[in-house]
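With one protein chain held back, the other chains of the complex are shown just where they sit.
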Amino acid sequence: MAKAKVATTSLCGCFGCHMSLLDIDDRILKLVELVDFNKSPINDIKEFTERCTVGLIEGGCCNEENVRVLRDFRKHCDILISVGDCATMGGIPAMRNTIPLKECLDEAYLNGPTVHNPSGQIPNDPEIPLLLNRVYPCHEVVKIDYHLPGCPPSADTLWEALVALLTDKPVALPYELIKYD
Amino acid sequence: MSKSLEADVKKICKACGNDRTRMMDIVRSVQEQCGCVSGEAMDLIAREVSCHRVEVESVVSFYAFLSTRPKGKVVIRLCDDVIDEMKGSDQVAAALKTELGIDFGETTADGAITLEHTPCIGMCDQAPAAMVNDEVVTYLSGDAARSMVRSLREHMDPKKLVGRFGDGNNGHDLVRSMVHNNIRQSGEVVLAPLAEGAALKNALAMSPAEVIRDVKTARLRGRGGAGFPTGMKWEFTRNAPGTQRYVLCNADEGEPGTFKDRVILTERPDVLIEGMTIAGYAIGSDTGVLYLRAEYAYLRSFLEQALHDRRNKGLLGKDICGKKGFNFDIRIQMGAGAYICGEETSLISSVEGLRGDPKNRPPFPAQKGLHQCPTTVNNVETFCCVSRILEKGPGWFAQMGSKGSPGTKVLSISGDCHRPGVYEVPFGIKLSDVLKLCGAEDAAAVQVGGPSGTMVSPAEFGRTICYDDLATGGSVMVFGPKRNLLKVVRKFLEFFIEESCGYCTPCRVGNVLLLERLNRILDGRGEPSDLPYLERLGQTIKTAARCGLGQTSPNPVLTTLKSFRSAYESLVKEAPDGLQPSFDIGAALGDAKTITGRESVHF
Partner (left out) sequence: MSETITFTIDGKEVSAQPGQTIMQAADAAGIYIPRLCAFEGLVPHGSCRVCTVMVNGRAQAACTQPVADGIVVENDTEKLLAIRRDIIEMLFVEGNHYCMFCEKSGNCELQALAYRFGIAAPKYPYLFPKREIDATHPDIFIDRNRCVLCGRCVRASRDVDGKGVFEFVGRGPQKRVAVNAEANLADTDLKTSDKAVEVCPVGAILRKRVGYAVPVGRRRYDHKPIGSDIEQAASKK
């Protein structure tokens, strides 16, 4: 049987969810038997080279690049999973959602108590993706098939969910594996 | 602390007996005298009536007409309900804004005039209308609004805005209002004249139990819309243990599109007061309270006078009609801008000087109502029916109308019809006949029972106005073929969100979520799955909400999804490529583009 293809990305996240995935210990050997990784920071494949069964999304969308990547994932993956609280509800980055973008930038680059910015300029290089007006949970941008909450979701949560999906079983997580922290 | 404020507040509190339960009167008076109920004033009130300051704040912050911050000497409140909008309130709003140089929610720099929106003020048959302090101005237009502001600037006296008085008692010395009655059809029950005291004398010739029996025999049901049998309510109240009992009249007519109580209060106050007095006799109460919505404050002096006249004639007060020991008097309790207070337990909360939160039931008001005493709360029109039943007999009453809904119903008809106004019709009348009466044969939809009622499609115009089919407190809003019904629904939802007390989760949050999804659909970003989403959410609110407001708030969505589903279906489409059509990348990048002066490299 051909191995399932899996892609992963971290949008507006901290890579903590990826760390948690690596935290499955020796089960990682079993995982390698089950899947091939396509686009993912784990193998540093930058763009999709083939269609994938599962896409794991860490982080919400805070800028245009996140939206582009997320839409690309939706296009190339049969099943998309929001992994972690940032993908699911915006997470800590979403704390800015109650504050207008301009105020956020002014606080970060001009007015904040620890700011040292003699130029008095807010970074505006063309390479910097434009920020969205607020941080969006992934399912507000594209359709998401499953949510694995947690900050990060535990290695067990990720393992159970992945194995269930890849072996055509329903994703039914036991009580101890649905946690928001 | 300002000395004069202290003296004013002390005086006001003292006039109310330093009674915490008179909080509504206290804060209303403080606002009237001092322009607002400031933090300082709240501290003083709390001290005078021995309660916590935050309790005062909880009341002041609840009612739309009360404010903790100073407002202009004159407050213009433009009615923004759906009918007024249909009749051109947008142009009036624009004219007011330009002429005053301020936006809604603002006060002119000189502190003279504040501009606000307010939900239905009970003038849909003469829309667009506005309140200028307590005065009501009707049939507004852009020009009328401009000249209104100009003359206000000259004299700052809202009373002087009234040029020609309306018909009937609107021209009475104590009313002097430009409001019109627009009585298009009188019936024999509510709007017919009553020989003063005739019903009351008949009642007093019987025992209280016999009076209740007559009301039961007449099979009178509450006219507010819910239709609870009045006789049964009275019997429960009479039989509940307690020495003090209360009769409350619900004149907090706030359901958008309803204005029939305003006309009854203007033209038939005696029929109402007599009905309340009979209720007092029947349940064994010596105290009645007429809860008058703040929007009808212009009728207050007139009603006070009506009460006063009846006291002088021995029809109210001590030993009424010479009947030894039957004492009953009525005071008027003013509301302060809260639709929810039309819900009977909220009304009780408000009369007790609290936020207008509904109470938990049981106990029902009949067992423990006002100040924990047995209380009957009835609609204005219900009391009028009582008078007529006692005047003409229960048999006479019961043979009118339909089997389950005896008597007549006073309808308030507005919207796209030739003859908006008040119609007293027999129960059981077909909606199509109502539409013929008011000149609305080309109606594309009719909202019966106000926003909490039912949106009826032409295919259903054969349905009848009665408790078992189309129940209504009186509101009938007609929408012609050119109206966008989903925008009407949106307006209704906005109304419920504004008027929700916020006590229970389903109503407080659920309606906001309904509106969010409806807006998505109206923006052309809806999907077919949004329809079942709305249905499930609506059902949850309907089932789980705590009071009548919440339980009926999803009705605009649910009844249109049923009868006008194609209006929704034509706006939604399946999203391609697994994208969320509700996500608008252009809007999401708008701020950043402005701030950076750059364009997106991807979108």
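Order as written gives the chain letters A and B; numbering starts at 1 within each chain.
Just so it is clear, a residue touches a chain if its C-beta (ideal position, glycine included) is under 8 Å from a C-beta of that chain, and two chains touch if they have at least 3 such contacts.
Everything quoted here is computed from the prediction, not taken from an experiment.
Trainee: Mind giving the shown chains that are in contact with the missing chain?
Mentor: When the full complex is considered, the omitted chain touches A, B.
Trainee: Touching the left-out chain: which of B:Cys504, B:Val557 or B:Leu589?
Mentor: For the chain that is not drawn, the touching residue is B:Cys504.
Trainee: Just name the one of B:Ser207, B:Asn312, B:Asn360 or B:Gln399 that touches the chain not displayed here.
Mentor: Of the candidates B:Ser207, B:Asn312, B:Asn360 or B:Gln399, B:Asn360 is in touch with the missing chain.
Trainee: Using the definition of touch stated at the top, determine which of A:Met19, A:Ile42, A:Ile128 or A:Ile178 touches the missing chain.
Mentor: Residue touching the absent chain, from the options given: A:Ile178.
Trainee: Contact with the hidden chain only, please: which subunit A residues?
Mentor: 82, 85, 88-92, 94-95, 97-99, 134, 137, 139-140, 146-149, 151, 173, 175-176, 178-181
Trainee: Please give every residue of subunit B in contact with the chain that is not shown.
Mentor: 39, 43, 52-55, 57-58, 61-62, 338, 340, 355, 360, 362, 497-506, 508-510, 512-513, 516, 533, 536-537, 540, 543-546
The working rule: only the chains that are shown with their structure count from here on.
Trainee: Quick check: how many Å separate the C-alpha centres of subunit A and subunit B?
Mentor: Each chain reduced to its C-alpha mean, subunit A and subunit B end up 50 Å apart.
Trainee: Under the stated contact criterion, what part of subunit A meets subunit B in this complex?
Mentor: 64-65, 67-68, 71, 74-75, 80, 100-102, 105, 122, 124, 126, 129-134, 136, 139-143
Trainee: Touching subunit A in the complex: which residues of subunit B?
Mentor: 575, 577-580, 582-583, 585, 587-593, 595-598, 600-603
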